[in-house]
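Shown here: the complex without one of its protein chains, the others still in place.
On to chain A.
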Amino acid sequence: MNYFVNEKGYFGDFGGAYIPEMLYPNVEELRQNYLKIIGDESFQKEFHQLLKDYVGRPSPLYLAKRLSQKYNANIFLKREDLNHTGAHKINNTIGQILLAERLGKKRIIAETGAGQHGVATATVCALRGLECVVYMGEIDIQRQAPNVARMKMLGAKVVPATSGSKTLKDATNEAMRDWINNPIDTHYIIGSVVGPHPYPDMVAIFQSIISEETKKQLIEQTGNDQPDYVLACVGGGSNAMGMFYHFIDDEKVKLIAVEAGGRGVDTGFSAATTFLGKEGVLHGSRSILMQTEDGQVVEPHSVSAGLDYPGIGPQHAHLFKTGRGEYVSITDDEALQAGLLLTQMEGIIPAIESAHALAYLEKMSFKGGENVVVCLSGRGDKDMDTYMKYFNL
């Protein structure tokens, strides 16, 4: 089974580039050039140098001793929360900004949900001196205020998306409209493994540093680079794809993707795409998305802005459909409790997104001795308001 992209831009039945003609030249330019540019030695050198000296990679693989005791397995945390700007998102924005420069682009646009991708984009734009416009749902602007302030201080213009559910999906629509209206000098840095081909493949390549490092670190720490399980949360699916990437072809490693169940999969307030979705087209690719019988996209719900998205990337849809990945869901409450647990047992406040992956440990059973890697995709600073309110702190 091929789990990676084919020459037509598909992962099995999913992917492609369902875009209006106005976007074709931009997307085609990217498609023709991305592998060539990324494969270039000077690109690789600059990319890895920045990941090391600017982002602070490799991010540690930390054996969480007290959690391990509690769950009766070796629980390793891949510490993407320690990256500069506080999440895995920067791996992708560093890659894309270098690519945009090589394509001669002068203006950068992005969408953001939790604000982590917006901050990571505004950061690399400041670093390289490029103009930056970030679209963000009006509701997310309210619930992630610290990140809005960071983006502004970094010099980005934050534009509220006021249509639809006023969250990540709508911010993505606005960014696409901006790109349609600015067809020459602008590069759109998509923040997850979604969008038209080649975005899902390209973003996965940039995030694959997560599993590349994890394999090396597992060898150093355990003598074995094959964990029994890897877990990650899925909004669009970029930290999960980065965590899975180098394990995908190794079928002994179980891949667990944790979706946001919201108030519960059957409550009508959920973002658990594989449970509630059907095949269709959203934001330029064929994938699985939450929609009505008439094909209208359904507004999702999750306590975590970064997972509040009605679709998943096409490669995830393929891993789900082929059974290669196990797709599960965790409710708002379970995630918040898991966030508090990690904080009090290991002294790490996780992003609520990442807390979804941690929460699933509670539902697994271990014999003892299994090696389990959880992608700790981000830190919880941006979520303090939500945590404080929920736990009356």
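FYI, contacts are C-beta pairs under 8 Å (C-beta built on N, C-alpha and C of every residue); 3 or more make two chains touch, one makes a residue touch a chain; residues count from 1.
We take it that contacts and distances are computed from a predicted model.
*Asks:* According to its UniProt entry, is the unseen chain "Probable trehalosemaltose transporter ATP-binding protein", "SoxAX cytochrome complex subunit A", "Transport permease protein" or "Tryptophan synthase alpha chain"?
*Replies:* "Tryptophan synthase alpha chain"
*Asks:* Specify the residue from the set A:A87, A:V134, A:A232 or A:L282 that touches the hidden chain.
*Replies:* A:L282
*Asks:* Using the document's definition of touch, tell me which of A:I189, A:V253, A:V297 or A:L336 contacts the absent chain.
*Replies:* Only one listed residue reaches the unshown chain, and that is A:V297.
*Asks:* Under the stated touch rule, tell me which residues of chain A contact the chain that is not displayed.
*Replies:* Considering the whole complex, chain A reaches the absent chain at 8, 16-22, 24-25, 163-164, 169-170, 173, 176-177, 180-181, 183-184, 278-284, 291, 293-297.
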